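The block underneath contains the structure these notes are about, expressed in structure tokens.
Yeah, one chain of the complex is gone here, protein chain that is, but the others are all in their spots.
We just call them A and B in the order they show up, numbering each chain from 1.
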Amino acid sequence: MILYLVRRLGSLLVLLVVMTAVVYGIFYAIPADPAILVCGKGCDGAQLAVVHHKLGLDQPITAQYWHFLEGLVVGRDYSSGPDVTHCAAPCLGYSFQTDLPVLSLIAQRLPVSLSLTAGALVLWTVTGVSLGLVSALREKRLTDRLITVFVLGGLGTPVFVSGLLLLMVFCGWLQWLDFPVYVPLTEDPAGWARNLILPWLTLTILQSAIFTRLTRTGMLETLSEDHIRTFRAYGLPERRVIGRHALRGALTPLISINAVEFGVVLVNAMLTETLFGLPGIGQLIVQSSNNVDLPVVAGLTLTAGLAVVLANTAADLLYATVDRRVVLA
Amino acid sequence: MTGNGADGNTVLSVRDLTVEFSSGGGVLRAVDGVSFDLAAGGALGVVGESGSGKSTTALALLGLHRHTDARVTGRILLGAEITDGTGGVDVNALDDEGVRRLRGRRIAMIFQDPLSALDPYYRIGDQIAEVYRTHSGAGRRAAWARAVEVLDRVGIPDAARRARARPHEFSGGMRQRALIAMALACEPEILVADEPTSALDVTVQAQILDLLDELRADTGMALLLVTHDLGVVSRSADEVLVMHRGRAVEQGPVREVLRAPARPYTRALLDAVPRLDAPRAARREPGDPLLTVTDLTREFRRPGRGLRRETTRAVDGVSLDVRRGETLGVVGESGSGKTTLVRMMVGLLAPTSGRISFEDRDVTGLPEKRLRSIRGDLQMVFQDPTSSLNPRRTVGDGIADPLRVRGVPAGEARQTARELMERVGLDPARHDRYPHEFSGGQRQRVGIARALSLRPKLLVCDEPVSALDVSTQAQILELLRDVQEDYGLTIVFVSHDLAVIRQVSDRVAVMRGGALVELADVDELYASPRHEYTRALLTAVPVLA
Partner (left out) sequence: MTELVTEVGGPGAPASGPPARARQVLRRLRSDRPAMAGLVVTVVLILAAVFAPLLAAIEGQDTTTFHIQLLDSARGGVPRGALGGVSADHWLGVEPTTGRDLFARALYGARISFTVAFGTLVVQLLLGVAIGLAAGFGGRVADAALGRLIDLAISFPQLMFAIALLAIVPQSFPRPVLLMLVIGLFNWGGTARLTRGQVLSLKTRDYVAAARLSGASPARIALREILPGALPQVLTYAAILLPTNMVSEAGLSFLGVGVHPPTSSWGQMLSTATTWFRADPMYVLVPGLSLLTAVLAFTLFADGLRAALDPKASPRGRR
């Protein structure tokens, strides 16, 4: 257990270093110059040099990367002219574009992305698992076939298509809802939820299709296992055989699948944010990539990597508590 | 030993039981008009080879074919009322709820693989208590107490504590005990045991069979024992029912049927069973050592990648000779290291330490390239005829491949392959067929032909007949004996089956926990085993009465 955590932590560190190095490598390899974007079109050579120096772009890429790592661990100082600003660890630097600290940029947008994914997570888990169960227990009957059609439709529809269709129907045609605008939960809980209905639904359609499918196959597989036959042979009522023994076997693997799917969810959340114009992490990634805003992209990569590893670790730990046969190593 | 026998009351009466599976367009009749009676406290052995319908019959007794493709007809009467004239319950005529109430309470079942038969997620005590509560309506506390009680009854040491364990924390034999405990919980009249010991080692099998005998004597519970092993039937049943292709071929008291079978099928089946007391061919006089292993050890890393290297010793300091022209039997239970040992002999596994010499040449840990020069001399026949042939190559190609690898021209290799097929009793015209078109026994013949193609000096056979039915097994053993004569082979024969080993070997090596326990001439070893473990093994084997 402790050994497992140590190993996980170790591989996390390696992973984060590799990922950020890749980001720096990519940005170095391409000829785009962020200074031109910052400085504007009418910049002359001298002005450009000043901007270069200010952004630290006049240093070799290895030095830039080293400062980035240094900032992460012990913090670093930025001097713009006479003033020196200290950026405490973990320091992700300042945006080339807006001069704002990257950490606070991310912190600002995190609630939006969390609202979107957490809400949708609840929705898709509940719908996916229940539809999957119904589908498995009614195998090859009409209900099962209808659910299978939903699954195929859901899997085949990218979020930006289903989202647009939802917008067309509920915003354009029926006019039940306005185009979503993000309202913080702390300010207006009702407005927060109302505005997130469509984004939640968008993510839920795709993800619940995935979950329905997994639950269905998991359930069918478990139902064909020997121990299910044992309990039937010992006269346990069917609802107990299914509710207690089959369900546990079918649902346990979903824990790790949620973690493996985490990357997919991040990407789909990003697309959903862009579609609905929600000011979340996804939007930030697209913007800063287009602006060659190196510190923001590096910071976001780091955060996403951290999130993925944490999600996987949490899933492993949870799995090991639920299924005692699993030995963490 | 057999049970006390019946007290005259019939608790189960099956008449004209037929089970049909509709598959594709046709109908497969797995059980065809089988009738039998089971007396209270009696033990009926249902015996047959694979596909005989014995397990299908067992499942039908509990109505376990309901809601599947199977169609069950006939009468399955249950209960002491059959004899007193008031009738009994017809399992086949009851509704689902009625059958459910019978299951576990009046008729219980145990299965072949006790690991998969229990729910991996729950404590064993809870699973037993759940069954007990379902039928008795007892409270949680009482049900748990009952679970501990029955676990203790089936010989689980420290039952109160072990009841909290999950199935994977139990050994194979303990799991089967736990399943028997579950069956005992509601004191059923009948216990149906479907190959209860087939997945277990012979010593553990003996313990489980003892337990079943004892429970039957104590509780008066009737036993229906489904097995492929005539020895097990002979040991634990009073009556026997021989099944073949869905039909009951012969039935009667065990002793009579086994001593004087009335039907040719039964007789042939009995003849095919290797016996510990059958006369055997005279022992060959072994020549000089062909292959010598000295202090051979092999370690494996444990699964799970820890920081420390944790290893287990699969083979631990084994030294022995294989002598020219002999058959050396290697016998042991699962995990004894016998397969690892012989795989090192033929160079499929490198030893961790120790020495192997072949024809006085040290061949230990030779690199693959140098090893090639002796590869042809050392060949192997494998256990699983499904996995030992490449499903994507024709059997002709499979047999000819070793020749082609050595640069024999394609035409000549093909010709040799056909001759070899003929030699092992296969139709050479089928050389361009694929393995799945052959039966298990035929595939094993292909495997032997392939091993012979390079005219080896040493042939290692790793459980070559374990996956086969007893009649096929006898034919393969006969083939091996024939080719040994023809080709002047030296054979190392690995098996868990002491009777088979006795039948084929000149000398026998007994292994346990990776170590060589005893090595002796076959007659000496079976007549007067010196090591205590060998004695234990020999007494555990169920003998045909």
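Quick note on the criterion: a contact is a pair of C-beta atoms (placed from the backbone, for glycine too) under 8 Å apart; a residue touches a chain by one contact, two chains touch by 3 or more.
Please read all numbers here as calculations on a predicted model, not as lab measurements.
I'd like the shown chains that the missing chain touches, ordered by label.
Result for the missing chain's touching partners among shown chains: A, B.
Which residue from B:115, B:185, B:417 or B:474 sits in contact with the chain not drawn here?
Among B:115, B:185, B:417 or B:474, only B:474 touches the chain that is not shown.
Using the touch definition up top, pick the residue from B:93, B:268, B:429 or B:543 that touches the left-out chain.
B:268
Can you say which of A:6, A:126 or A:286 touches the chain missing from this structure?
Per the contact definition at the top, the residue touching the missing chain is A:286.
Under the stated touch rule, tell me which residues of subunit A contact the chain that is not displayed.
Subunit A touches the missing chain through residues 11, 15, 22-23, 26-27, 30-32, 152-153, 155-158, 160-161, 164-165, 167-168, 171-173, 224, 259-260, 262-264, 266-267, 270-271, 274-275, 285-286, 289-290, 292, 297, 300-301, 304-305, 308, 312.
Just the residue numbers, please: which parts of subunit B touch the chain that's not shown?
Given the touch definition above, subunit B has residues 21, 23-24, 49-51, 68-70, 244, 265, 268-269, 271-272, 305, 343, 346-348, 368, 372, 375-376, 378-380, 382-384, 386-394, 398, 401-402, 405-406, 433-442, 447, 450-451, 453-454, 469, 471-472, 474-475, 478 touching the missing chain.
One rule holds in what follows: only the chains that are shown with their structure count from here on.
Indicate the whole-number Å distance between the mean C-alpha point of subunit A and the mean C-alpha point of subunit B.
51
Mind listing the subunit A positions that touch subunit B in their complex?
Result: residues 3, 7, 225-227, 229-238, 240, 244-245, 248-249, 252, 322-325, 327, 329 of subunit A touch subunit B.
Subunit A touches which residues of subunit B in the complex?
So the residues of subunit B touching subunit A come out as 62, 64, 100-105, 108-109, 111, 113, 116-122, 130-131, 134-135, 166, 168, 179, 182, 304-307.
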